[in-house]
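There's a structure below that I have some questions on.
Only one protein chain is missing; all other protein chains are in place.
Labels run A and B following the written order; every chain starts at residue 1.
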Amino acid sequence: MKITGTFIDEISHDIPHQNWGEREWDQDFQHMKAIGIDTVILIRCGYRKFITYPSAYLQQNYACYSPPVDLVDLYLKLADKYGMKFYFGLYDSGKQWDGGTPEDEVIPNREVVKEVWERYGHYRSFKGWYLSMEISRRVLGAAEAFRDLGLLCKKVSNGLPTLISPWMDGKKAVLASSSQLNKEDSVSLKEHEYEWRKMFQIMHEAIDAVAFQDGHLDYDELPDFFRLNKKLADEFGLECWTNAETFDRDMPIKFMPIKFEKLKLKLDAARDANFKKAITFEFSHFMSPQSAYRQAGHLYNRYKEYVSELDVS
Amino acid sequence: MKITGTFIDEISHDIPHQNWGEREWDQDFQHMKAIGIDTVILIRCGYRKFITYPSAYLQQNYACYSPPVDLVDLYLKLADKYGMKFYFGLYDSGKQWDGGTPEDEVIPNREVVKEVWERYGHYRSFKGWYLSMEISRRVLGAAEAFRDLGLLCKKVSNGLPTLISPWMDGKKAVLASSSQLNKEDSVSLKEHEYEWRKMFQIMHEAIDAVAFQDGHLDYDELPDFFRLNKKLADEFGLECWTNAETFDRDMPIKFMPIKFEKLKLKLDAARDANFKKAITFEFSHFMSPQSAYRQAGHLYNRYKEYVSELDVS
Partner (left out) sequence: MKITGTFIDEISHDIPHQNWGEREWDQDFQHMKAIGIDTVILIRCGYRKFITYPSAYLQQNYACYSPPVDLVDLYLKLADKYGMKFYFGLYDSGKQWDGGTPEDEVIPNREVVKEVWERYGHYRSFKGWYLSMEISRRVLGAAEAFRDLGLLCKKVSNGLPTLISPWMDGKKAVLASSSQLNKEDSVSLKEHEYEWRKMFQIMHEAIDAVAFQDGHLDYDELPDFFRLNKKLADEFGLECWTNAETFDRDMPIKFMPIKFEKLKLKLDAARDANFKKAITFEFSHFMSPQSAYRQAGHLYNRYKEYVSELDVS
């Protein structure tokens, strides 16, 4: 199972920034391309007051700071240059985390989607939308919000595909700011199936692919959950991808590149479940030869060896 | 607003040491000089039992370990060599953190200041004193301790200038050893004004400059607090500097280099408040091209681009 897509983690909640300029980003797209990545997904275009492009709307209505660089433009140019697909991640106001509702995230994106499509829709590489809300359990209104956002994106862009990447509420689903690595009350297969069938019933016409994050479960729990996710996706005609996290959730340093063996276990499980595509969160910090974390460059090499063995067999 | 000063973080509470030798420090002073840094400030000459120079007094009276290198001598030589000003940071016994009082920090420094001036006062670059006690709120006896220490330094050294760098008790003022990033009970503008006016009344004749740490507030709270700090400093005839922290307080990894955009927001706010000088905590870990954190080298490059744009405009 090869990784053919990656998130781009601007704006980040919890991964320290690398302070790359245009030259480093260009180099990174080349590193991605060299291992077969054909899709880059902006994790979100903004989070609270930090934004990736100079949105007049967000600066006026959400008091966002004026960004020093237009990263959306930069990424689209690079995606054009290297023949890759770019998915645009929607704005996250942070309100739903502060006692708000999923609907709070729909409101700004009604304008953002229009603004962005007008501004950047002409780029050849603009190929899809990433509905950036992250959920796991059946939160009231979340499926409806995904549906509304997905339909909106499709309407504006003549039906470009949409992607979501929820997490599975396993034992490693703890806050990044927590010193704990595990929790007691994780979701069961049965609960996961019940809740996601309900949610897919509501949103399935508005989304094209679902890439559950693979990092919150133990490695030997993945096969069962992956089979279930594939079954649910098939039931609703969705593409089933995996979001193979390349950072290590088992370590007290949050977060460093994952041990290759763990990544391999996760990719093998996705292959066995017949997933359509593997993407990762995310290449530039955790797999790139030029990452600030040198372990990432070694992971890149181990991954390349793994891929060349796949190609032989 | 350019950064023209930096702390040197030996001895550190919470930032892992880089284990540099003389060659690396010489190289770092060159990197500093290249972006216009003209002032280096030793954060403290000792903390509890670890000290930066072979102080007979501290080894005998505070059971300090014999340091493997005389860092004070090294830094003064390098400051001489590169035409920079050196501020000497006082000793921190740790007693005030262990249920003691600010007066506990005055006692050893009565001897340290004399010892140091005798030993190193002849260096051309010895240009000031940094009163290394870190406080934020009106702690009983703290302003008096600053006053006593400042007057002592000035008396011994024929009036060399003194600097303090308190923090503002904003929502990010949590312990480094805490897994939390925020707290609920942050200081209000009114409390900050009330408390610091009281403290400046007591200590203003003993200090020349105040550089509040800029990292504990949210970015959009800075303009109000900066204006207030400038007003208070002006009221008492103090120079108002900013201590522009170059590490990121928003991340669960404590501590990595800051995203350039955040640094820019903070420097712009200091410029708008007409601050006299910007220093940083600190160059060698968080901005240096040879830092163990590669993000720091990229921050250096982003900062250089920013400065060259300033120079053009």
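One rule holds for everything that comes next: a residue touches a chain if its C-beta (ideal position, glycine included) is under 8 Å from a C-beta of that chain, and two chains touch if they have at least 3 such contacts.
This one's a predicted model, so the numbers in the text were calculated from it and none came from an experiment.
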> Which of A:E10, A:E195, A:D248 or A:E282 sits in contact with the chain that's absent?
Replying inline: A:D248
>> With the missing chain put back, one of A:N61, A:S179 or A:Q201 would touch it. Which one?
In response: A:S179
> Among B:N19, B:S188 or B:S313, which residue is in contact with the omitted chain in the full complex?
Replying inline: B:N19
> For chain A, which residues lie in contact with the unshown chain of the complex?
Replying inline: 179-181, 219-220, 248, 251-253, 256-261, 264-265, 293-295, 298-299, 301-302, 305-306
>> List every residue of chain B that touches the chain not included in the displayed model.
In response: 14-21, 24, 49-50, 63, 65, 67-68, 176-179, 253-255, 291-292
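Heads up, the rule we're going with is that only the chains that are shown with their structure count from here on.
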>> Just the number, please: Cα centre separation of chain A and chain B in whole Å.
In response: 39
